[in-house]
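The other protein chains are all here in position, but one chain of the complex has been omitted.
Order of writing sets the labels: A and B. Residues in every chain begin at 1.
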Amino acid sequence: MTRRPLIHKSPMPGLGLSMGITLTMLSLVVLLPIGALLWKGATFGLSGIWETVNRERVWAALFLSFRLSLIAALFNLVFGLLLAWVLVRYRFPGRRILDAAVDLPFALPTAVAGIALTTIYAPNGMFGALAKEIGWKIAYTQSGIFLALVFVGLPFVTRTVQPVIEEIDREVEEASATLGASRVHTLRHVILPMLAPAALTGFALSLARAVGEYGSVIFIAGNIPLVTEIAPLLIVIQLEEFNYDAAAAIGISMLLISFAMLLLINLIQVWSRRRIGYV
Amino acid sequence: MHIEIDEISKAFGPTAALTPVSLAIPSGALVALLGPSGSGKTTLLRILGGLEFPTSGRILFDGADATGLAVQDRRAGFVFQSYALFRHMTVFDNIAYGLKTRPRATRPPRAEIARRVTKLLDLIQLPDIGARYPSQLSGGQRQRVALARALAIEPRMLLLDEPFGALDAKVRKDLRQGLRDIHDETGLTTVFVTHDQEEAMELADLVVVMSGSRSGGRIEQIGKPADIRARPATPFVRDFISA
């Protein structure tokens, strides 16, 4: 048996050029810088990283980032499914505008979103004042961080689920009804399982985005150590104090979390493709 | 079950799909709704199944008015043109779906469900595929699973929309005989839609020839295959069956 060749022979032109540009730029812009971070981590080893991370303030920041990101991503999972369903299945005036509005968090710079959300949800802001009436402080608390993370992660679930809903064969829903299933039963046992892989992918993307988010959060967070200080901010603080080793250690922990989530997304897709033949 | 279609018409907005049609289907008959596309045959089948509701007219099942009966309560075994199998469920779970979905009071116990699914798999002569997913089946196997799934709810009638439409000629012939056998074994009143006159003539006891026009689909002739062949009632029927 012969080994599969590294690159199959092809009559297509431009192999050298396209491969050259791709690999050079990928290395220069992405791989070498990430390699520099990993190299830095390797020089002080796992125990060195552990020493930096194993401090109350760092743990608090990592835990806060992850916990609030998880809650925000869960909220976006539910709300994103609802939005996708409404946008695909229902016809109503303003649907196109609503559809376009879903993408705004992708298009709006995070710093702009940050100061806008802070202004609205600060105690003297439009919604902040209302919340204050019932004794709920949003900006400069964990509620504010949650809100900013919901904002940046909003489009992911909707955008991954929408095409799947469009593809659903109406006859499948009808089949469920002719077999005696109520609408709720059909939604729960037929539709939801079909959407699950896409929804999980969107959830993981939304989570990954939230864990690393910086711009939209720092304005509304209040940034009090141990209470409302997120992990990315801690990196920036270490860098401003020229404390490169500590910054690198926290950065590597975050990178590992990102890689774990990337792996999770890929596993979800492989699993769903194996099982039901689509993503 | 005896089915009585009484002056049923259907319009989708401004578009007429069916002009008032009437038809009596005797209990236990195997009936073909035969016609070109646009003749309203699928609409009529979907009205029987409760997937569409008529604009006017009545449907009687064994003499009782069933016009507004919800699809879930009709107990009409419906086989879709695309089969509409649930692709995230195994063949076993597909067939068991209708039984598992029943409210607790009328749901058979787990062992009973398993027994019935096994029996249905035997009936469609695919006893070993329970653990597979629909994507792992051939077209003909999918069609038979869809049939078994429809039979699992112990339907009062069997409705099939172009049941052989998506299959190649050889498989078609085999499955035709399969449907005939299952019909004869269960004695269910069975209605199927087809545009293939050979299929209708060969399989059905009673053929309903339909035609379409601007004012909606209508029935041209109802009769036994031999009678329709020997004495076409209208020029449309003569052209259609000789085509």
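Here is the rule we use: contacts are C-beta pairs under 8 Å (C-beta built on N, C-alpha and C of every residue); 3 or more make two chains touch, one makes a residue touch a chain.
The rule is simple: contacts and distances are computed from a predicted model.
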> Which one, "Cytochrome c oxidase subunit 1", "Sulfate ABC transporter permease subunit CysW", "Succinate dehydrogenase hydrophobic membrane anchor subunit" or "Transglutaminase", is the UniProt name for the chain you do not see?
Replying inline: "Sulfate ABC transporter permease subunit CysW"
>> For a quick check of understanding: of A:Leu200, A:Met254 or A:Ile268, which residue touches the chain that isn't displayed?
In response: A:Met254
> Which of these, A:Leu46, A:Ala129, A:Leu192 or A:Leu262, touches the one chain of the complex that we don't see?
Replying inline: A:Leu262
>> What does the interface between chain A and the hidden chain look like in terms of residue numbers?
In response: 4, 6-8, 10-15, 17-19, 21-22, 25-26, 29-37, 40, 79, 82-83, 85-88, 90, 92, 94, 96, 98-113, 115-117, 119-120, 125-127, 147, 150-151, 154, 159-160, 162-163, 166, 170, 173-174, 177-178, 183, 205, 208, 211-215, 219, 232-233, 235-236, 239, 244, 247-248, 251, 254-255, 258-259, 261-262, 266
>> For review purposes, identify every residue of chain B that touches the missing chain, sorted by number.
In response: 7, 50-57, 67-68, 70-71
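By definition in this document, only the chains that are shown with their structure count from here on.
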> Using CA atom averages as chain centres, what separation in Å is found between chain A and chain B?
Replying inline: 47
> Residues of chain B touching chain A in their complex?
Replying inline: 49-51, 71-78, 80-82, 84-89, 97-98, 101-102, 133, 135, 146, 149-150, 152-153
>> With touch defined as at the start, can you tell me which chain A residues reach chain B in the complex?
In response: 169, 171-172, 174-182, 185, 189-190, 193-194, 275-278
